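Structure incoming, see below.
Of the protein chains in this complex, one is absent; all others appear in place.
Think of it as A, B, C and D in the order they're written, each chain with its own count starting at 1.
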Amino acid sequence: MVDLLTIIISKYNYWGYIVLMMIGLYAMIVKKNLVKKIIGMSIFQTAIIFFYVSIGMKKNATIPIISHGHDGGEHAVHAVDFINPLPHVLMLTAIVVSVATLGVALALAIKVYQQYNSLEEDEIDSQIKVK
Amino acid sequence: MIWQLDLIILTFVIFCGIGAITIKDLLGAAILFGAYSFMMSLLWAIMGAVDVSFTEASVGAGVSTVFFVSAVFRTTRRTKD
Amino acid sequence: MKWFGFIAVFLCGSLFIYGTVEFPGWGDPLSPTSTHVSPYYIEKTMEDTSVPNIVTAVLADYRGYDTMFETAVIFSAGIACLFLLRQMKRKKTDFRLYRHTATGITFRIEKGGKLPPTAKEFERIDGLWTPYDLIIKTTGRFIIPFIQIFALYVIAHGHHSPGGGFQGGVILGASFVLFAISHDLRSALNRMSEKLTAFFYTLGVYIYAGTGALCILLGANFLDYSALATILFVDPVTARSHGILIVEIGVGIAVMAVMVILYYNLVSAGKFDEGL
Amino acid sequence: METIVSIRPFLAVLVSILAVPLIVSTRRTNFREGWTFFAAFAKFSIIASMTPVILDGVEIEYTIAQVLPSVAIKLKVDAFGMLFALVSSFLWIVTSAYSIGYMRRLKEHSQTRYFCYFALSLSATIGVAFSANLLTLYLFYEMLSFATYPLVTHHQDMEGRSSGRKYLLFIVGSSIGLVLPAMLFIYHMTGTLEFTQQGFIAGIVPPKLIWILVLLFVFGFAKAAVMPFHSWLPAAMVAPTPVSALLHAVAVVKVGVFCILRVLTGVFGTQLLFSSQMDTVVLYLASFTIIAASLVALSQDSLKSRLAYSTIGQLSYIILGAALLSPKGMIGGMMHIAMHAFGKITLFFCAGAIFVATGTKNISQMVGIGKRMPVTLSCFFIGSLSVIGIPPGGGFISKWYLILGTLEADQRFMLFILLSSSLLNAAYFLPIIYKAFFCTPEESLFENKIDEAPPWCLVPLTITAICSIFLFFYPEPFFSLAKIVSVGIFSGQ
Partner (left out) sequence: MSQHFPAFIIVIPLIAAFFIFTAGWLKRTYCFYIAAVALAISLFSSFGLLLQVLQNKVVVYHFGGWSPPWGIAYRVDYLNGIVLVVSAAIAFLNLIATKKSVEKEFIERVGPFYALYVLFVTGTMGIVVTGDAFNLYVLLEIASLTGYALIGMGTEHAALASLNYVFMGTIGASFYLLGIGYLYIATGSLNMFDIASILPNIFQSNVVLFAFVICLTGLFIKMALFPMHTWLPNAYTYSPSPAISLIAPLTTKVMVYVMIRILLSVFTPSFSFKSMAVNTSFVWLAVIAIVVGSILALSQQSLKRMLSYVMIAEIGYMVGGFWLANRAGITGAILHIINDAAMTLCVFLVAGNILYRVPGDSFDNLKGLFRKMPFSMGAFVVGALSIIGVPPTCGFFSKWYLITGGIAAGHYGFVAALLFSSLVNVVLFFRIFEIGYFEPFGDLHISGSMDEEEKTFDDAPLGMLVPLMIVAAGLIALGIYTDTLVTKVIQFAIPGGIS
């Protein structure tokens, strides 16, 4: 029982990311509404960011800011005391990329709406076929 | 870090995510997406990723939501799914 | 389609979950991620750059090149949005609404006509204008300066605390967005015009890439801030610290401006006349 | 064998390509055709200047570019290539003159384009003749396919389009679908594509695959029009007659045959063919084509179609000659390339001249035409004598050697095929002559007034007719060249 609990504790974050990613993927595959798809896309990207942040996690460690700032080099810094900063750095970039994608996607969605007066993919498709 | 807290918030995140894609109103979906992002940023803060959490709080929960709302404002709230 | 999608996603998810079996445990301090590259950052940051916030140091220095492209991504998103949505010419079918401030009478001028700017007693209003916005306006005016101060602090204090160019830039941008929401788009444009925004976001990226290029001119590799020591009159480690600050400011300016221009474009669908 | 390196073969290929921009940029029609003549003469003289060297048993090489490891785009002149190049470059001069008469008289459009692609086609033909390896051969073969497409479809009408489709389908389809894989397979197995005297794949490629490869090549070079890959040739007759004359009686179709012969001897080698018994298969394919094509020719009313089917049959003579695997048969096949070229081009020129002068295409309408166009029809007679193989037509020599070859190889059945096909040839040519000269006057559609085609048409066809008689008496230098080839191939045995 305890073993199972340890497994769950040690893995549930990864499972969580998979669930979120699948929610996003589902929305992008199944939903017909373009804004819904864009939301799905954002969720998808966030899930991956979540995954990376989970990688960076380290037990019994603190946030990656060296608190004893500028008081000289006598306090040795030990790697085990700080959470891995690298995934955080990567994910800052990924968040910015995702907001940039979001902006472009929304701009395109507005353009689509201006053209077809609809955001539903099936309605747009039927309009295209009629033409 | 307390893993129970983490789990609870993760559950919230998942619910917000499901809510955001199922609700049949795009404005509501946008707001739920904001809530999702905010919960996510909390989760990351718990995991010690303060910078990422800070960014997500300002970008995901803040600006993204505004973008969604303005896009919905310029298009339509109506959705079939 | 729904069920098909669900099944596909479910299968895919199960596959992924199977893939996590051999993952190192969550938060395991002995996992490869915690032992291979990252310890170097944690242990050497203070020596190399004297920046206590390791994330900032890695972001702007060790992997500063990534961050430059991150800024470039934001920059391209701004241009892309402008390129896609911005309508340079007003359509003939557009109309404008004016309200007589004294009496509250509203009228609309169709086919692209407008009142001369000398007609001071009329103010132009949005299509979805709400008369009772005084509270919102006042609150907005009251808190926007604080938000901006905070944003500047976040940018400047990124060395020591969570935050940095992105977060600060986004918050700064958000303050302008808040202004545009609480007032209207035109008054926001009066304060922060399109050209000014464009100037800012090019300036931001210029600062970043220019700092990098300056390092080449000073004889080091691209983005090697230690080369700045000769012109900043400090030792190389402090020069790195200063270099990080300079590029963070650049990032902050660029992100701020891009957030604003994205908002302007999205909310007015490229017409820059009225918004939320 | 001695080889020397010289740029002359490359120049011979290049000279007509270089003429193309000159032709395009010249607006005055006389100058434009002047360039064509210039190129034709230059080409012929370059090739002729190499002849003595080749007759001395020396080979000339030139590497244009190294494109693949161990395979270059490379030219090599040997006796066989020389024979073919001499024939085609000489006939180009004659055809150029004929084209001027034909095209001007009929006021064809886009004559600039016509002369350009003609020059390109000749480049490709000489390129094929001088190819040193299979890749170069394939390159020029494809170049020829694409360069002749605008010529075949010159009229740009519905009929032209459908013929063009058929032409491409057969020629390009078979070369990409059959030759290319076969060539790649050989390259994969042996690592080289260079032609040699005795072939280079013996012992490397498993015997089971030999027969697949042989069939791939024989059918893949569809320009040789071995049945069932022949039907593009009658379709291609929609082209202006000079095109049919030079390309579809000499250059293009002979390129196909040339390629087959080259590959059979230079890649497989006679010994391998003999030991794998592929010679028999090729013999029967060729003999079937000979008989079937001759029979079909009998039923054709359009003169050009009849000539086309005749060509299909005659081409297979050459293949048959090579497949006999006997020195005399080989000489006969090689000689037939030259003899048939002179004979058949005369016939086509005559068909064109008749069309130019009277607008008639069909044989049934040519009753009594001999009285109106005596020179043309006399030349037609000479040409058909040559093709049938009756002295004093040059074709007699090649057929004589073919028959000797069948005896030498002890292929009695092939002897029978050759003789019966000659009878068939006579059966489809001589009635035309008879109708033209000896019909009763009341059936004739023509007045008894002499009204020949313009001199630009008439002179070339007279020249080729005289040539084909001349070759009967003095078959040099073709005979010596053929002999060198034959000796080279069979000396190893």
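Odds and ends about this structure:
By definition in this document, a contact is a pair of C-beta atoms (placed from the backbone, for glycine too) under 8 Å apart; a residue touches a chain by one contact, two chains touch by 3 or more.
Fair warning: this is a prediction, and the values are worked out from it, not measured in the lab.
Put simply, the missing chain touches A, C, D once the whole complex is considered. The residue touching the chain not shown here, chosen from C:R63, C:H183, C:H242 or C:K271, is C:R63. Interface note: of A:M41, A:I66 or A:I83, the residue touching the hidden chain in the full complex is A:M41. If you put the missing chain back, the residues of chain A touching it would be 25, 28, 34, 37, 41, 44-45, 48, 51-52, 55, 86-87, 90, 93-94, 97, 100-101, 104-105, 107-109, 111-112, 115-116, 124, 128.
Summarising the interface, chain D meets the missing chain with residues 29, 65-69, 72-73, 106-112, 135, 138-139, 142-143, 146, 150, 153-158, 160-161, 164-165, 168, 172-173, 176-177, 180-181, 184-185, 187-188. Within the entire complex, the positions of chain C that touch the omitted partner chain are 16, 19, 21-24, 31-38, 40-41, 61-66, 68-70, 72-73, 75-77, 79-84, 86, 88-89, 195, 198-199, 202, 205-206, 209-210, 212-213, 216, 220-226.
What we mean here is this: only the chains that are shown with their structure count from here on.
The mean-CA centres of chain C and chain D are about 74 angstrom from one another, to the nearest whole unit.
For this pair, chain A with chain C, the centres built from the Cα atoms lie 18 Å apart.
Taken residue by residue, chain A touches two or more other chains at 9, 12-13, 19, 26, 30, 54, 56-59, 61, 63-65, 87-88, 92, 95-96, 99, 103, 106, 110, whereas all remaining positions touch fewer.
Of all possible chain pairs, the ones that touch are A-B, A-C, B-C.
Of all residues in chain B, those touching chain A in their complex are 1, 3, 6-7, 10, 13-14, 17-18, 20-21, 26, 29-30, 33, 36-37, 40, 43-44, 47-52, 55-56, 59-60, 63-64, 67-68, 71-72, 74-76, 78-81.
By the touch criterion given at the top, residues 1, 50-51, 53-55, 58-59, 62-63, 66-67, 69-71, 73-74 of chain B touch chain C in their complex.
Within the complex formed with chain B, the chain A residues making contact are 9, 12-13, 16, 19-20, 23-24, 26-27, 30-33, 35-36, 38-40, 42-43, 46, 49-50, 53-54, 56-59, 61-65, 83, 87-88, 91-92, 95-96, 99, 102-103, 106, 109-110, 113, 118-120.
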